[in-house]
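A short write-up of the structure that comes next.
Only one protein chain is missing; all other protein chains are in place.
Now for subunit A:
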Amino acid sequence: MDDLIIAGEKFSSRLIMGTGGAPSLEVLDQALAASGTELTTVAMRRLDPSARGSVLDVLRRRGIKVLPNTAGCFTAGEAVLTARLAREALGTNWVKLEVIADERTLLPDPIETFDAAERLVADGFVVLPYIGDDPALARRLEQAGCAAVMPLGAPIGSGLGIRNPHNIELIVEAAGVPVILDAGIGTASDAALAMELGCDAVLLATAVTRAQRPDLMAAAMRSAVQAGRLARQAGRIPRRRYAEASSPMTP
C-alpha cells in the first residue's frame, strides 16, 4: 500500500488508533500490535500518583508515534493550553485538536475549534482538527494551515458508521491535505467504506477497545483499511439500475 504522508512525515499504516476504552494496558498493547498502527492518540490528564504503568511506555515499546489530543476541552483557550502542555510533556508539536460542544453528543464545536486551530498553527503546531462532516469548515481549516482534517463519521463511541458519506466525499474532493475519518466507526466495513470514499486514513478506538476480542477487531480494521484503500485506487464500477451481462448473450 502507498504511504500516508502528514506534514511531510510518512506512515505505511493508514490506521490511526486511539487508546480510550481499553480494559487494561495489556489488552491495549495486543490490540495496537494487531492493528499495525504507527500513530496513536493519547489524552492529557492530571497526574495520578497511584497509577501503575503508562500508555506512553506501551507506545514507546511498540515504536508508535504519539499523537496527543485535547479531549475534554470545551473552549479554544483550554485546548491551546492542553496542546502546549502535551508538547512540553511528550516532546511533539503534533496535536489532534478536539474541542467538544457538550457532553451528551461530544460533537465538535466548530467556532472554538477554528479559533484554537489558528492559534496553534501560529504557535508552530502540526494541527489535526476533529470536526463535523462539514465541507466548508474543512476547507477553512486547511486554509488556516491545518496539516489534515478529521471529519467524524458519527458521534464518538456511537459505532453508527458513516452517517453522511456524501459530505465525506465532498470533503475529500476539495481537500489538499489528508482527510482522516475520525469517530463513529463500529466495525470493519465502516473503515473500508471510509477508505473507499477516498479518505486517506481512519482513526478509531472504541470499535476495537470495546470489542469482545480487541485484538481480532484490530486485525480486522487493519485489513479493512487496506482493502478500502486498494478498492479506492482500483476504481469501482458504476452502479447500474439493471443487469449488465458479463458473458456474451449470443450462443
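Definition applied: a contact is a pair of C-beta atoms (placed from the backbone, for glycine too) under 8 Å apart; a residue touches a chain by one contact, two chains touch by 3 or more; residues count from 1.
We adopt the following convention: contacts and distances are computed from a predicted model.
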{"item": "Undepicted complex member, UniProt protein name, chosen from \"Sulfur carrier protein ThiS\", \"ABC transporter\", \"Ferredoxin\" or \"Sarcosine oxidase subunit gamma\"", "value": "\"Sulfur carrier protein ThiS\""}
{"item": "Contact partner of the left-out chain, one of A:46, A:104 or A:240", "value": "A:46"}
{"item": "Residue of A:33, A:90 or A:144 touching the missing chain in the full complex", "value": "A:90"}
{"item": "Touching residues (missing chain, whole complex) on subunit A", "value": "18-22, 25, 28, 41-49, 51, 54-56, 66, 68-69, 71-72, 77, 81-82, 84-90, 96, 98, 205"}
